[in-house]
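What follows is a short report on a single structure.
The complex appears here without one of its protein chains, the remainder shown in place.
Up next, subunit A:
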Amino acid sequence: METVGINRRSATFDDLGSLQESFIVKSRDYKLQYAHLYFMRLVLMRPKVLEQAELKWGSLSPVPKQVEKVLDVQQGEISYIVGTVYMDMKLKPNILNDITRDHWIAAQPDRPKYIDDDDSVYLEDESGRIKLTGPKIASDIFVTGVVVGILGSEDVNGDFKVVDVCYSISPPQEQISLMDTDEGDKYVALVSGLGIGSSEFKPLQLDLLAEYLTGEIGGTKEQTNSSNIVRVMIAGNSIVTPEIVEDDTKAKKYGYDRSSFVTEPTTILNNFLQELCTSVSVDIMPGESDPSSVTMPQQPIHPALLRSARDYSTFQSVTNPYWSCIDNVTILGTSGQTIDDIYKYVKSENRLEMAKKTLDWGHMAPTAPDTLWCYPFKDKDPFIMKQTPHIYFIGNQDKFATELVTGRGGHQTRIVMLPAFATTGTIALVNLRTLDCHSVSISTNPNKE
(Lines give C-alpha, C1' and ligand atoms only; values in the text may rest on other atoms or scores of the structure.)
Protein backbone atom coordinates (compact mmCIF):
# COMPACT_ATOMS: atom_id res chain seq x y z
CA MET A 1 0.00 0.00 0.00
CA GLU A 2 1.16 3.43 -0.89
CA THR A 3 1.66 5.59 2.13
CA VAL A 4 0.91 9.24 1.94
CA GLY A 5 1.06 11.30 5.05
CA ILE A 6 -2.50 12.11 5.76
CA ASN A 7 -3.08 13.59 9.16
CA ARG A 8 -6.33 13.69 10.93
CA ARG A 9 -7.65 17.20 11.33
CA SER A 10 -8.00 18.58 14.77
CA ALA A 11 -10.76 20.66 16.24
CA THR A 12 -11.48 22.39 19.49
CA PHE A 13 -13.84 20.58 21.75
CA ASP A 14 -15.96 21.92 24.56
CA ASP A 15 -18.21 19.73 26.69
CA LEU A 16 -20.50 22.66 27.50
CA GLY A 17 -19.95 22.10 31.19
CA SER A 18 -23.18 23.21 32.76
CA LEU A 19 -25.44 21.77 30.07
CA GLN A 20 -23.70 18.46 30.11
CA GLU A 21 -23.46 18.45 33.87
CA SER A 22 -27.23 18.73 34.21
CA PHE A 23 -27.65 15.24 32.77
CA ILE A 24 -25.44 13.62 35.36
CA VAL A 25 -27.33 12.25 38.34
CA LYS A 26 -24.80 12.07 41.13
CA SER A 27 -26.70 10.92 44.16
CA ARG A 28 -30.04 9.34 43.62
CA ASP A 29 -32.99 10.14 45.82
CA TYR A 30 -36.11 8.16 45.13
CA LYS A 31 -38.21 9.64 47.87
CA LEU A 32 -39.04 12.31 45.37
CA GLN A 33 -42.13 12.32 43.22
CA TYR A 34 -42.45 13.57 39.67
CA ALA A 35 -44.50 16.62 40.56
CA HIS A 36 -41.27 18.59 41.21
CA LEU A 37 -40.02 18.02 37.69
CA TYR A 38 -43.26 19.25 36.14
CA PHE A 39 -43.32 22.12 38.55
CA MET A 40 -39.79 23.19 37.66
CA ARG A 41 -40.49 22.79 33.98
CA LEU A 42 -43.50 25.05 34.24
CA VAL A 43 -41.72 27.61 36.40
CA LEU A 44 -38.73 27.78 34.06
CA MET A 45 -40.67 27.76 30.82
CA ARG A 46 -43.68 29.86 31.71
CA PRO A 47 -41.88 33.21 31.30
CA LYS A 48 -40.53 32.14 27.92
CA VAL A 49 -43.95 31.08 26.71
CA LEU A 50 -45.53 34.23 28.10
CA GLU A 51 -42.97 36.29 26.24
CA GLN A 52 -44.00 34.58 23.02
CA ALA A 53 -47.70 34.93 23.92
CA GLU A 54 -47.33 38.65 24.37
CA LEU A 55 -45.54 38.93 21.06
CA LYS A 56 -48.27 36.98 19.35
CA TRP A 57 -51.46 38.11 21.08
CA GLY A 58 -50.53 41.32 22.84
CA SER A 59 -51.54 43.46 19.87
CA LEU A 60 -55.00 41.98 19.48
CA SER A 61 -57.93 44.17 20.23
CA PRO A 62 -59.40 43.93 22.75
CA VAL A 63 -56.24 42.69 24.42
CA PRO A 64 -57.01 39.23 25.79
CA LYS A 65 -56.57 38.86 29.51
CA GLN A 66 -53.74 36.74 30.80
CA VAL A 67 -55.07 34.29 33.41
CA GLU A 68 -52.56 33.27 36.06
CA LYS A 69 -53.83 29.80 36.90
CA VAL A 70 -55.72 27.28 34.85
CA LEU A 71 -58.64 27.01 37.25
CA ASP A 72 -59.04 30.77 37.38
CA VAL A 73 -60.41 30.78 33.85
CA GLN A 74 -63.79 32.47 33.74
CA GLN A 75 -66.52 31.31 31.47
CA GLY A 76 -67.08 33.33 28.34
CA GLU A 77 -64.00 35.52 28.70
CA ILE A 78 -61.37 35.56 25.98
CA SER A 79 -58.08 34.98 27.70
CA TYR A 80 -54.82 33.16 27.49
CA ILE A 81 -53.11 30.82 29.92
CA VAL A 82 -49.81 29.02 30.09
CA GLY A 83 -49.69 25.49 31.37
CA THR A 84 -48.49 21.97 30.81
CA VAL A 85 -50.23 19.75 28.29
CA TYR A 86 -51.60 16.47 29.56
CA MET A 87 -52.81 13.85 27.10
CA ASP A 88 -55.50 11.59 28.43
CA MET A 89 -55.11 8.44 26.35
CA LYS A 90 -56.57 5.19 27.45
CA LEU A 91 -54.13 3.18 25.38
CA LYS A 92 -51.11 4.44 27.24
CA PRO A 93 -49.49 1.53 29.03
CA ASN A 94 -51.24 1.22 32.35
CA ILE A 95 -49.49 -0.67 35.12
CA LEU A 96 -52.70 -0.92 37.10
CA ASN A 97 -54.32 -2.86 34.32
CA ASP A 98 -51.22 -4.96 33.94
CA ILE A 99 -51.33 -5.94 37.57
CA THR A 100 -55.03 -6.33 38.07
CA ARG A 101 -55.79 -7.99 34.80
CA ASP A 102 -55.93 -11.71 35.05
CA HIS A 103 -52.44 -13.02 35.04
CA TRP A 104 -53.09 -15.56 32.38
CA ILE A 105 -53.68 -13.06 29.60
CA ALA A 106 -50.39 -12.43 27.89
CA ALA A 107 -49.21 -8.88 28.41
CA GLN A 108 -50.31 -6.64 25.61
CA PRO A 109 -47.47 -6.06 23.22
CA ASP A 110 -46.20 -2.51 23.28
CA ARG A 111 -48.40 -0.53 20.99
CA PRO A 112 -46.78 1.34 18.14
CA LYS A 113 -49.18 4.23 18.89
CA TYR A 114 -51.30 5.25 21.85
CA ILE A 115 -53.75 7.26 19.81
CA ASP A 116 -57.45 6.58 19.95
CA ASP A 117 -60.62 8.45 19.10
CA ASP A 118 -61.44 9.06 22.75
CA ASP A 119 -58.24 10.91 23.54
CA SER A 120 -58.52 14.30 25.10
CA VAL A 121 -56.06 17.12 25.59
CA TYR A 122 -55.83 18.96 28.88
CA LEU A 123 -53.88 21.96 30.05
CA GLU A 124 -52.85 21.96 33.65
CA ASP A 125 -50.80 23.70 36.28
CA GLU A 126 -50.51 23.58 40.07
CA SER A 127 -54.18 24.50 40.43
CA GLY A 128 -55.78 21.85 38.26
CA ARG A 129 -56.60 21.07 34.67
CA ILE A 130 -59.01 22.05 31.96
CA LYS A 131 -60.03 20.17 28.85
CA LEU A 132 -59.04 21.76 25.56
CA THR A 133 -61.30 21.63 22.54
CA GLY A 134 -61.52 23.20 19.12
CA PRO A 135 -60.13 22.46 15.66
CA LYS A 136 -56.74 23.87 16.62
CA ILE A 137 -56.39 21.06 19.14
CA ALA A 138 -57.31 18.39 16.63
CA SER A 139 -54.94 19.64 13.94
CA ASP A 140 -51.76 20.31 15.91
CA ILE A 141 -49.37 17.89 17.58
CA PHE A 142 -49.72 17.64 21.36
CA VAL A 143 -47.89 15.41 23.79
CA THR A 144 -47.88 15.28 27.55
CA GLY A 145 -45.45 17.63 29.23
CA VAL A 146 -45.13 20.40 26.68
CA VAL A 147 -45.52 23.87 28.15
CA VAL A 148 -47.74 25.93 25.88
CA GLY A 149 -49.82 29.06 25.88
CA ILE A 150 -53.39 28.88 24.64
CA LEU A 151 -55.79 31.58 23.57
CA GLY A 152 -59.54 31.11 23.73
CA SER A 153 -62.30 30.90 26.30
CA GLU A 154 -64.20 28.49 28.51
CA ASP A 155 -67.50 27.24 27.12
CA VAL A 156 -70.67 26.23 28.94
CA ASN A 157 -69.42 22.68 29.45
CA GLY A 158 -66.39 23.93 31.33
CA ASP A 159 -64.08 23.09 28.42
CA PHE A 160 -61.63 25.58 26.98
CA LYS A 161 -62.15 26.38 23.36
CA VAL A 162 -58.74 27.10 21.84
CA VAL A 163 -58.30 29.39 18.88
CA ASP A 164 -54.53 29.66 18.92
CA VAL A 165 -51.50 28.05 20.55
CA CYS A 166 -48.01 29.36 21.18
CA TYR A 167 -44.75 27.89 22.46
CA SER A 168 -41.64 29.11 24.16
CA ILE A 169 -39.55 31.77 22.52
CA SER A 170 -36.60 30.27 20.69
CA PRO A 171 -33.67 29.55 23.03
CA PRO A 172 -30.49 31.52 22.25
CA GLN A 173 -27.90 30.15 19.85
CA GLU A 174 -24.14 30.60 19.87
CA GLN A 175 -23.09 32.84 17.03
CA ILE A 176 -20.97 31.01 14.53
CA SER A 177 -19.81 32.27 11.24
CA LEU A 178 -20.50 29.46 8.85
CA MET A 179 -18.42 29.21 5.67
CA ASP A 180 -16.00 31.63 7.19
CA THR A 181 -13.10 29.47 8.23
CA ASP A 182 -10.21 28.95 5.96
CA GLU A 183 -9.31 25.66 7.50
CA GLY A 184 -11.43 23.65 5.10
CA ASP A 185 -14.12 21.12 5.83
CA LYS A 186 -14.30 19.21 9.06
CA TYR A 187 -16.84 16.56 9.82
CA VAL A 188 -18.44 14.94 12.75
CA ALA A 189 -19.51 11.34 12.12
CA LEU A 190 -22.76 10.23 13.65
CA VAL A 191 -23.42 6.54 14.18
CA SER A 192 -26.17 4.73 16.02
CA GLY A 193 -27.47 1.23 16.56
CA LEU A 194 -24.34 -0.88 16.10
CA GLY A 195 -26.50 -3.67 17.50
CA ILE A 196 -23.65 -5.93 18.54
CA GLY A 197 -25.24 -9.13 19.80
CA SER A 198 -28.47 -8.71 17.87
CA SER A 199 -29.56 -10.99 15.07
CA GLU A 200 -28.94 -8.21 12.49
CA PHE A 201 -25.36 -7.72 13.57
CA LYS A 202 -22.73 -8.38 10.84
CA PRO A 203 -19.16 -8.44 12.18
CA LEU A 204 -17.68 -7.69 8.78
CA GLN A 205 -19.79 -4.57 8.41
CA LEU A 206 -18.54 -3.30 11.74
CA ASP A 207 -14.94 -3.96 10.69
CA LEU A 208 -15.51 -1.97 7.52
CA LEU A 209 -16.97 0.88 9.53
CA ALA A 210 -13.94 0.93 11.78
CA GLU A 211 -11.67 0.91 8.78
CA TYR A 212 -13.63 3.69 7.12
CA LEU A 213 -13.57 5.90 10.18
CA THR A 214 -9.89 5.32 10.86
CA GLY A 215 -9.03 5.93 7.24
CA GLU A 216 -7.72 2.48 6.49
CA ILE A 217 -9.99 1.83 3.58
CA GLY A 218 -10.18 3.05 0.02
CA GLY A 219 -7.89 5.35 -1.87
CA THR A 220 -6.40 8.64 -0.96
CA LYS A 221 -9.66 10.42 -1.55
CA GLU A 222 -11.53 8.33 0.93
CA GLN A 223 -8.66 8.49 3.32
CA THR A 224 -8.58 12.26 3.08
CA ASN A 225 -12.29 12.37 3.65
CA SER A 226 -11.86 10.19 6.67
CA SER A 227 -9.11 12.36 7.98
CA ASN A 228 -11.53 15.26 7.98
CA ILE A 229 -13.70 13.47 10.51
CA VAL A 230 -12.77 15.13 13.76
CA ARG A 231 -15.08 13.24 16.04
CA VAL A 232 -17.27 10.16 16.04
CA MET A 233 -20.45 10.15 18.09
CA ILE A 234 -22.09 6.82 18.76
CA ALA A 235 -25.72 7.38 19.61
CA GLY A 236 -26.83 4.37 21.52
CA ASN A 237 -27.80 0.74 21.09
CA SER A 238 -24.22 -0.39 20.59
CA ILE A 239 -24.83 -3.62 22.47
CA VAL A 240 -27.91 -5.79 22.51
CA THR A 241 -28.09 -8.40 25.24
CA PRO A 242 -29.48 -11.51 23.61
CA GLU A 243 -32.82 -12.71 24.98
CA ILE A 244 -32.53 -15.63 27.27
CA VAL A 245 -34.40 -18.56 25.86
CA GLU A 246 -35.74 -20.81 28.57
CA ASP A 247 -34.41 -24.27 28.25
CA ASP A 248 -37.12 -26.75 29.12
CA THR A 249 -34.79 -29.69 29.15
CA LYS A 250 -32.75 -28.35 32.03
CA ALA A 251 -34.07 -28.68 35.53
CA LYS A 252 -35.80 -25.51 36.51
CA LYS A 253 -33.76 -23.26 38.71
CA TYR A 254 -35.56 -21.41 41.42
CA GLY A 255 -33.13 -18.52 41.73
CA TYR A 256 -30.48 -16.46 39.90
CA ASP A 257 -28.68 -18.19 37.07
CA ARG A 258 -25.22 -16.77 36.45
CA SER A 259 -24.75 -18.66 33.24
CA SER A 260 -27.18 -16.28 31.54
CA PHE A 261 -24.47 -13.62 31.34
CA VAL A 262 -22.84 -13.20 27.93
CA THR A 263 -19.55 -11.34 27.56
CA GLU A 264 -19.02 -11.52 23.82
CA PRO A 265 -20.83 -8.33 22.65
CA THR A 266 -18.91 -6.22 25.16
CA THR A 267 -15.64 -7.65 23.92
CA ILE A 268 -16.49 -6.85 20.29
CA LEU A 269 -17.48 -3.32 21.21
CA ASN A 270 -14.28 -2.89 23.20
CA ASN A 271 -12.20 -3.91 20.22
CA PHE A 272 -14.11 -1.63 17.90
CA LEU A 273 -13.74 1.36 20.20
CA GLN A 274 -10.08 0.70 20.77
CA GLU A 275 -9.50 0.68 17.06
CA LEU A 276 -11.28 4.00 16.59
CA CYS A 277 -9.67 5.68 19.55
CA THR A 278 -6.20 5.19 18.20
CA SER A 279 -7.09 7.59 15.44
CA VAL A 280 -10.12 9.73 16.22
CA SER A 281 -12.04 11.13 19.18
CA VAL A 282 -15.04 9.02 20.13
CA ASP A 283 -18.06 9.78 22.29
CA ILE A 284 -20.26 6.85 23.16
CA MET A 285 -23.78 7.49 24.36
CA PRO A 286 -25.90 4.76 25.92
CA GLY A 287 -29.17 3.78 24.27
CA GLU A 288 -32.17 1.72 25.17
CA SER A 289 -30.38 -1.63 24.82
CA ASP A 290 -27.04 -0.68 26.33
CA PRO A 291 -25.93 -1.64 29.84
CA SER A 292 -26.79 1.70 31.38
CA SER A 293 -29.65 3.12 33.36
CA VAL A 294 -33.01 2.85 31.63
CA THR A 295 -34.40 6.11 32.87
CA MET A 296 -33.68 9.38 31.13
CA PRO A 297 -31.15 10.90 31.16
CA GLN A 298 -29.18 7.73 30.63
CA GLN A 299 -25.90 7.78 32.50
CA PRO A 300 -22.58 7.04 30.76
CA ILE A 301 -21.82 3.36 30.24
CA HIS A 302 -19.57 2.25 33.08
CA PRO A 303 -16.01 2.75 31.80
CA ALA A 304 -14.93 -0.49 33.42
CA LEU A 305 -17.07 -2.29 30.87
CA LEU A 306 -15.14 -0.49 28.10
CA ARG A 307 -11.82 -1.42 29.52
CA SER A 308 -9.83 -1.41 26.27
CA ALA A 309 -10.91 2.07 25.22
CA ARG A 310 -11.16 3.91 28.48
CA ASP A 311 -7.53 4.80 28.83
CA TYR A 312 -7.35 6.63 25.52
CA SER A 313 -7.60 10.39 25.88
CA THR A 314 -9.70 10.33 22.73
CA PHE A 315 -12.42 8.30 24.42
CA GLN A 316 -15.44 9.56 26.31
CA SER A 317 -18.37 7.65 27.73
CA VAL A 318 -21.16 10.21 27.86
CA THR A 319 -24.82 10.60 28.72
CA ASN A 320 -27.92 10.37 26.58
CA PRO A 321 -29.02 13.03 25.72
CA TYR A 322 -25.67 14.65 25.14
CA TRP A 323 -24.59 18.27 24.63
CA SER A 324 -21.23 19.16 23.16
CA CYS A 325 -19.50 21.81 21.13
CA ILE A 326 -16.91 21.34 18.40
CA ASP A 327 -15.28 24.41 16.94
CA ASN A 328 -18.10 26.48 18.49
CA VAL A 329 -20.74 24.38 16.75
CA THR A 330 -23.23 23.31 19.40
CA ILE A 331 -24.41 19.75 19.10
CA LEU A 332 -27.32 18.05 20.85
CA GLY A 333 -27.89 14.36 20.37
CA THR A 334 -30.16 11.69 21.73
CA SER A 335 -30.22 7.95 21.21
CA GLY A 336 -33.78 8.16 19.94
CA GLN A 337 -36.05 7.33 22.88
CA THR A 338 -37.27 10.92 23.11
CA ILE A 339 -38.66 10.93 19.58
CA ASP A 340 -39.75 7.26 19.71
CA ASP A 341 -42.00 8.18 22.60
CA ILE A 342 -43.45 11.27 20.92
CA TYR A 343 -44.12 9.10 17.88
CA LYS A 344 -46.63 7.12 19.94
CA TYR A 345 -48.71 10.22 20.64
CA VAL A 346 -49.23 11.40 17.11
CA LYS A 347 -50.86 10.13 13.96
CA SER A 348 -48.02 11.23 11.72
CA GLU A 349 -45.22 8.88 10.68
CA ASN A 350 -42.87 11.76 9.96
CA ARG A 351 -40.26 11.57 12.67
CA LEU A 352 -38.32 14.54 11.33
CA GLU A 353 -41.40 16.69 11.94
CA MET A 354 -41.47 15.47 15.53
CA ALA A 355 -37.85 16.41 16.02
CA LYS A 356 -38.62 19.86 14.59
CA LYS A 357 -41.52 20.12 16.99
CA THR A 358 -39.23 19.56 19.98
CA LEU A 359 -37.22 22.58 18.81
CA ASP A 360 -40.45 24.58 18.62
CA TRP A 361 -41.44 23.49 22.09
CA GLY A 362 -37.99 24.30 23.45
CA HIS A 363 -37.98 20.92 25.13
CA MET A 364 -36.25 17.77 23.98
CA ALA A 365 -38.17 15.17 26.00
CA PRO A 366 -41.57 16.47 27.08
CA THR A 367 -43.08 13.00 27.50
CA ALA A 368 -40.67 12.28 30.33
CA PRO A 369 -41.71 11.27 32.90
CA ASP A 370 -45.29 10.47 31.80
CA THR A 371 -44.46 7.74 29.33
CA LEU A 372 -40.69 8.12 28.94
CA TRP A 373 -39.02 6.73 32.04
CA CYS A 374 -37.15 9.44 33.83
CA TYR A 375 -35.30 10.22 37.05
CA PRO A 376 -37.41 12.30 39.49
CA PHE A 377 -35.45 15.56 39.40
CA LYS A 378 -36.18 17.95 42.18
CA ASP A 379 -34.94 21.40 41.28
CA LYS A 380 -34.28 21.33 37.57
CA ASP A 381 -35.48 20.03 34.26
CA PRO A 382 -32.38 19.10 32.25
CA PHE A 383 -34.44 18.51 29.13
CA ILE A 384 -35.35 22.13 28.58
CA MET A 385 -33.35 23.38 25.60
CA LYS A 386 -31.36 26.18 27.11
CA GLN A 387 -29.69 26.71 23.78
CA THR A 388 -30.69 26.16 20.21
CA PRO A 389 -28.16 23.62 18.90
CA HIS A 390 -26.55 23.90 15.48
CA ILE A 391 -26.69 20.17 15.03
CA TYR A 392 -29.47 18.10 16.53
CA PHE A 393 -29.27 14.38 15.90
CA ILE A 394 -31.62 11.58 16.88
CA GLY A 395 -30.28 8.04 16.89
CA ASN A 396 -31.90 4.73 16.07
CA GLN A 397 -34.64 6.04 13.80
CA ASP A 398 -36.31 4.09 11.02
CA LYS A 399 -34.51 5.82 8.16
CA PHE A 400 -32.02 8.52 7.37
CA ALA A 401 -33.50 11.98 7.02
CA THR A 402 -32.12 15.46 7.46
CA GLU A 403 -33.15 19.06 7.16
CA LEU A 404 -31.65 22.43 7.93
CA VAL A 405 -34.39 24.31 9.72
CA THR A 406 -34.63 27.97 10.55
CA GLY A 407 -36.35 28.66 13.81
CA ARG A 408 -38.43 31.59 14.99
CA GLY A 409 -35.38 33.47 16.18
CA GLY A 410 -33.70 33.01 12.81
CA HIS A 411 -31.57 30.29 14.33
CA GLN A 412 -30.44 27.52 12.05
CA THR A 413 -30.33 23.93 13.12
CA ARG A 414 -29.26 20.87 11.18
CA ILE A 415 -31.57 18.02 12.19
CA VAL A 416 -30.29 14.52 11.49
CA MET A 417 -32.44 11.43 11.88
CA LEU A 418 -29.93 8.59 12.13
CA PRO A 419 -30.96 5.05 11.25
CA ALA A 420 -29.55 2.05 13.08
CA PHE A 421 -26.27 0.97 11.55
CA ALA A 422 -26.84 -2.74 12.08
CA THR A 423 -29.92 -2.77 9.86
CA THR A 424 -29.05 -0.06 7.31
CA GLY A 425 -25.26 0.19 7.27
CA THR A 426 -25.76 3.94 7.21
CA ILE A 427 -23.94 6.63 9.13
CA ALA A 428 -24.12 10.40 8.75
CA LEU A 429 -21.44 13.01 8.32
CA VAL A 430 -22.13 16.64 9.17
CA ASN A 431 -19.91 19.35 7.89
CA LEU A 432 -19.01 21.57 10.81
CA ARG A 433 -18.26 24.49 8.54
CA THR A 434 -21.41 24.47 6.43
CA LEU A 435 -23.74 22.28 8.49
CA ASP A 436 -24.27 20.24 5.32
CA CYS A 437 -25.06 16.66 5.99
CA HIS A 438 -24.80 13.48 3.98
CA SER A 439 -25.09 9.81 4.69
CA VAL A 440 -22.47 7.18 4.06
CA SER A 441 -23.52 3.59 3.52
CA ILE A 442 -21.22 0.77 4.31
CA SER A 443 -22.19 -2.51 2.80
CA THR A 444 -20.65 -5.94 2.94
CA ASN A 445 -22.50 -6.86 -0.21
CA PRO A 446 -19.99 -6.55 -3.08
CA ASN A 447 -22.74 -6.08 -5.70
CA LYS A 448 -23.69 -2.83 -4.14
CA GLU A 449 -20.38 -1.17 -4.56
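For this structure, a couple of remarks:
Simple rule for what comes next: a residue touches a chain if its C-beta (ideal position, glycine included) is under 8 Å from a C-beta of that chain, and two chains touch if they have at least 3 such contacts; residues count from 1.
The rule we apply is simple: contacts and distances are computed from a predicted model.
Name of the non-displayed chain as stated in its UniProt record, restricted to "ER membrane protein complex subunit 6", "DNA polymerase", "ESCRT-II complex subunit-domain-containing protein" or "Ribosomal RNA-processing protein 42": "DNA polymerase".
Per the touch definition above, the residue from A:S10, A:N94, A:T220 or A:T278 contacting the chain not shown is A:N94. Remark: the omitted chain is touched by one listed residue; of A:S170, A:S192, A:S281 or A:T371 this is A:T371.
Of the listed residues A:T84, A:N320, A:T413 or A:S439, the one in contact with the hidden chain in the full complex is A:T84.
The missing chain, though absent from the display, is touched by one residue of A:K65, A:K113 or A:H302; that residue is A:H302.
The chain not shown here touches subunit A at positions 28-31, 33-35, 38-39, 42, 56, 59-61, 69-78, 84, 86, 92-96, 99-100, 102-104, 124-130, 134-136, 144-145, 151-161, 163-164, 252, 254-256, 258, 261, 263, 266, 291-295, 302-305, 369-371, 373-374, 376.
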